[in-house]
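Heads up, the thing below is written out as structure tokens.
Presenting chain A:
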Amino acid sequence: MMPLYIALAVGAIMFGVGLYGALSQTNLVMIMMGVEVMLGGALVNLVAFWRFLHPTAYPGQTFFLIIMTVMALDMAVGFGVGTARFRARGSVEMEEARELKG
Partner candidate 1 sequence: MSALAQYALLLALAAGVVGLALSLHGISRSLGKPREEEGKDVPATAGKLHRDPVWARYHVRYYGYALLFLAFDMEMAFMYPWAVVYKELGLVALLDMGVFLAILFLGLLYGWSQGALRRQ
Partner candidate 2 sequence: MTTVLVIVALLVGAYLVAVLESWTSTGRLSFASPLLAGLALVGRESLVPRKSDRIFFEVGPVLLLVSAVLAAAVLPLSPGLIITDLTTGALFVNAALAYVMVALLMAGWGPDGAYAMVGGFRFLGQLVGYSMPIVMAIVGVAMRAESLVTTQIVESQVTLPNAVYQPVGFMIFFVAAMAVCFLPPFDLPTAPGELAGGVMAEYTGWRLAVMRLARAVLVVTLAASVTVFYLGGWNGPVLPPWAWTAVKTLAVAAVMLVAGRYVPRLREEHLLAWYWKFAIPLALLNILYVGIVLIAGSSSSMSM
């Protein structure tokens, strides 16, 4: 029982750290790092649930691969947007991105 709780606790704290980072940083890349840390916490939880609760159910591992794909894709699209913004404004500070507000 112990290892499951340790892994879940690590996932929860990673999620908290990532949330703090994503909210407090002003730079686009740093915000994305926060999102990556949060998704890392989700990955820990996925593996822990697969290992300790349903070790013979392989869709759990498939789901892990999908989350990993999401991590890579959000970086690719995020850097695309960042590059476009950097070309137009010369900076990726999100506090200056007023026109993105509704």
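We adopt the following convention: a contact is a pair of C-beta atoms (placed from the backbone, for glycine too) under 8 Å apart; a residue touches a chain by one contact, two chains touch by 3 or more; residues count from 1.
Selection criteria: all candidates are chains of the complex that A comes from, given by their letters.
In this text the structure is predicted, and so the values were computed from the model without any measurement.
Chemist: Looking at 1 or 2, only one should touch chain A in the complex. Which number is that?
Modeler: None of the others touch chain A; the one that does is 1.
Chemist: Give every residue of chain A touching candidate 1 within the complex, in rising order.
Modeler: For this pair, the touching residues of chain A are 65, 68-69, 72-73, 75-76, 79-80, 83.
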